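Here's the structure we're looking at; comments come further down.
Missing here is one protein chain; the remaining ones are kept as they sit in the complex.
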Amino acid sequence: MFDDKRPEELAYVGRSSDRPDTMEKLTGEATYVSDMRLPGMLHAQVKKSPHARARIVRIDTGKAAAMPGVRAIITGDEVDVHIGLYIVDKYVLAKGEVRHYGEAVAAVAADSLEEARAAADAIEVEYEVLPPVLHHMDALKPDAPLVHPDLGSYGYVAAAFTPMPGTNIANHTKLRKGDVDKGFAEAAYIVEREYDCPSVQHVPMETHVAIVQWGKGDRVSIWTSAQSPFTVRNLFCHAFGLAHAQVRVQIPYVGGGFGGKAGIGVEPLCAVLSRKAGGRPVKFQATREEEFSLLPCRSALTYRIKTGVSAEGKIVAQQMTMYWDSGAYADYAVNVTRASGYSASGPYEIPNAWVDAYTIYTNKPYGTAYRGFGHVEFHWAVERHMELVAQAIGMDPLLFRLKNALRPGSKTLTGETIQKNTGNVVACIEDAARRIHYGDLTPEEKERQKQTGWKIGKGVAALHKAPAMPPFTATAVILKMNEDGSVLVNLALTDYGQGTYTSIRQIVAERLGFPPKKIRVAFENDTDRDPYDWQTVASKGLVLSGNAAILAAEDLLKNAYDVAAQALHANPRDLAHDGERVFLRHHPDKGVSFSSMAVGLALPNGNGIGGPLIGVGRYIAQGLSNLNKETGEGTPALDWTFGAHGMIVEVNEESGEYRVLKVASVYDVGRAINPDMVRGQAIGGMMQGLGTATCEGYIYDKDGRLLNPSFTDNKIPTAKDLPLEVECAVVETPQIDGPYGARGVGEHSMISVAPALGNAIQKATGAELTHMPMRFEDVWRALENREPIDNWITKSPVGSCRSAPEARPKE
Amino acid sequence: MKITLTVNGDRYERECAEHHTLLRFIRETLGLTGTKEGCGMGECGACTVIMNGRAVNSCMVLAAEADGAVIQTIEGEAKGPTLSDIQASFERNHAVQCGFCTPGMVMSVKELLASDPHPSVDAIKEAVEGNFCRCTGYTQIVEAVTELTGTGAKGGLDHV
Partner (left out) sequence: MLHPFRYLAPQSAQELAAMLADHASDGKILAGGTDLIPNIRNGVFKPSVVIDVKKLPDASSLRLGADGLSLGPAVTVNDILRSKDARERYPVLCACAHELASHQVRNRATVAGNVVNASPCSDMAPALLCLDAVAVIGSGTGQRELPFREFFTGVKKTALKPGEWLDRIVVPASSAGARGSYLKLKRIAGHDLGIVGVLFVRLGGSLRFGVSSAAPTPVLVDTVTAKDGPDQAAATVLGSVSPISDVRGTKEYRQHMIGVFVRRLLAEVK
């Protein structure tokens, strides 16, 4: 797809452009599902489990059913509907047993919210509380209770996943490259460390919300705040045994997703209520508290890395063991494990590698996709580890990174060869380092340090990520010409703020040679009207849909040329066009306007030719393969986006307080289709990464109850938390098969922010942090060599991460 | 109970449920859904409106308390078909992504600029500290204000 064009040859790509959605969002006109009300609509509320694990002995809905306004009540016993993306392990409502705090056990639909709430409160549930398995390391112990005793009977996607019935392991991803034993035997140094991070919330500002109407004849209409209309439809149809033609999914503006709305969410719950209420539409919107525990979060991770290094500082062998906390259901977590497994080393070449990545069921809210898809979590480990290994062998960490970074000719963990056009992580690392004056303090910084007494430190961390998606992921874009010669773009890739549609519009404009203002991208997505897209995830949107958009533009032009050729009695090869018309190259004054051809050209005598002009572009990922389940070998990566952050921090050694003075982020995006959109993703993701690094995380009590399911005790960064200085830059090594050379960057900005901070803190003070978030107290404890805080953010109150089984489960 | 109030210059006399918040009243009774709910707890600022000249979290104000009040919401911000200066600057500076925080954010900035036409960066951050934005990372929002007030420039992306 890539056109080898210099920036000055491009009219729209690579330049600033207005976002087509800002006007509506700035005036309050943009309609989100939370704003929608349908005639006759009912409001749903759920009854949630206060226990992490319990048998449901009895549910009495009698009292609730008699309350005013109540139109439908449903319990798990009544709905035999299984849901699951990769492993079909979840019910719409808990059945028989609750598996996590906050899980829905019953639901009510009523005329008003208040009536629904009152009725839900009046539902009586008798539980037999069972001992929960809470920490993922405890869940691996032989005597651990099984979260899913029936795991062996569940359906799953066998090409990619390996559940282990009779254990709490939902998936085991393996990767074997070279000969690790030999590598370790040859190593001059061996360093082994363990790192961890807790579960966190995505925190879209609009919580999950859906309206579902189960109409007569089983025709179902769904309006939902979601990222992937076709995945919602597909999973919904599978769960309920409906034909795809019976179900329509519409997605208006979406108030943030970050992966938490990638799959299916509250739609089935609304659906069963609507069906029971005789087809009245039912709306359910999660409260912020429900967003934390009823809906999924990001999985916690414990990552153990053992690295063998040669005397010259080259990594010769690495053994990597990831323990992912899936929570009660597998959802996307099994695929996070898989995708993290094949990228587990970060952007470094490891000649002999051994990866075991486990997804582990526990009795906690379940994990799903979250911006970075595992890479934020495991890069925390990898990039702290690189720092600690460098320190252990007495080498500068930057030099150690550069020495081991992937370069053209290097082989990734799965055996893919890095090419000149794959991207340039070395340039990213070097530029990030340069931007923070890595290595020493400037005179101003020295002066500041003297004034404040706070120690200044600088750190760098690198990153890489490829889209985690099936190797045959596909999408389509349709262009429809309007009567006036302007163009409407339809696609089901969802733009919930990332700015993809702005870039798609520029790509279409570039290829058509039309000014962007003549191109409208339809914002609301609709499975009845838009062509298929798999999901809006994985930073693959611009690449795949951008390519499809180019093909669609070419198709539209071809169709227009065909009509013009007939009208002008010319060979299409003799034609050219501008933004208004198609004309003879040799006689530019002879031509036909796009507007006259848009819906079919009427000849002077009244005859018509052509018909409405449309352009269709279909694109499917090329040349990717499934991974060998034993060795991990294969080609999983559509593209690799590399990047690095440089961070300057000042730390008070007495208290552990710190301030981020500067962040400089550099990514190899191939081509920045729209620099403002890239910057928006870069800074937005960086701040989200800082949240993860500094303050976010689930804290549970010993019974598995979530203690901080709200903004009161689960803080996210505010404007005041901005680093004093923020810089972002791009390297542009074109991706040969990306649209105009572009590759994705939506998730990457969040990756490796935490280790850059950890590395900078360590440089400033020597504090060796191996868990995130890095709260001030954690820094203080590290400086004082105190035990980490005994809570679920850092350390299990019942079983420490350090109690992990020493040996790998037997092959 | 019956309340009378002025919203975006329009006078309304409406019945309101006494336990309804001003947020709910604006959204459900008046149908002005531009103002959003992100938490219902005063933490996130998505519900920010201007009440008698002050930015407030409308999720913590009862509609009954707003009897007699003068309220501004995002719907009253544009002047006819054209965006206000604040809105236009948000647009120029790409200070909007998913847009869910945007109405509240604009209201907070509006109150700020009414009392301090040339705020410092720190004052801007302080004014929007109570408005969570999960998408933008705030930088472009701060830039939208500084560019508008002439104390800063639009931010850019460096090419290595």
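Going by the order they are written in, the chains are A and B; count residues from 1 in each one.
Just so it is clear, contacts are C-beta pairs under 8 Å (C-beta built on N, C-alpha and C of every residue); 3 or more make two chains touch, one makes a residue touch a chain.
What you see is a predicted model, and the numbers here were worked out from it, not measured in a lab.
Annotation: of A:417, A:442 or A:712, A:712 touches the absent chain (contact as defined above). Interface note for the absent chain: among B:48, B:102 or B:146, the touching residue is B:48. Residue A:694 is the one among A:641, A:665 or A:694 that touches the chain missing from this view. Residue-level contact of chain B with the missing chain is found at 1, 17-21, 24, 40-42, 45, 48, 54-57, 59-62, 64-65, 108, 126-127, 129-131. The set of chain A residues touching the chain not shown comprises 113-114, 117-118, 654-655, 657, 659, 694-695, 699, 707-708, 712-713, 715-721, 775-777, 780-781, 786, 789, 791.
Here, only the chains that are shown with their structure count from here on.
Between the CA-based centres of chain A and chain B the separation comes to 29 Å, rounded to the whole angstrom. On chain B, the positions that touch chain A within their shared complex are 27-28, 32-41, 43-44, 46, 73-75, 77-78, 83, 87, 90-91, 94, 96-103, 106, 124-126, 128-142, 155-160.
For chain A in complex with chain B, the residues that touch the partner chain are 18-19, 21-32, 34-35, 37, 202-207, 253-258, 287-288, 427, 431, 496-499, 666, 672, 675-680, 682-688, 710-712, 716-720, 722, 726-732.
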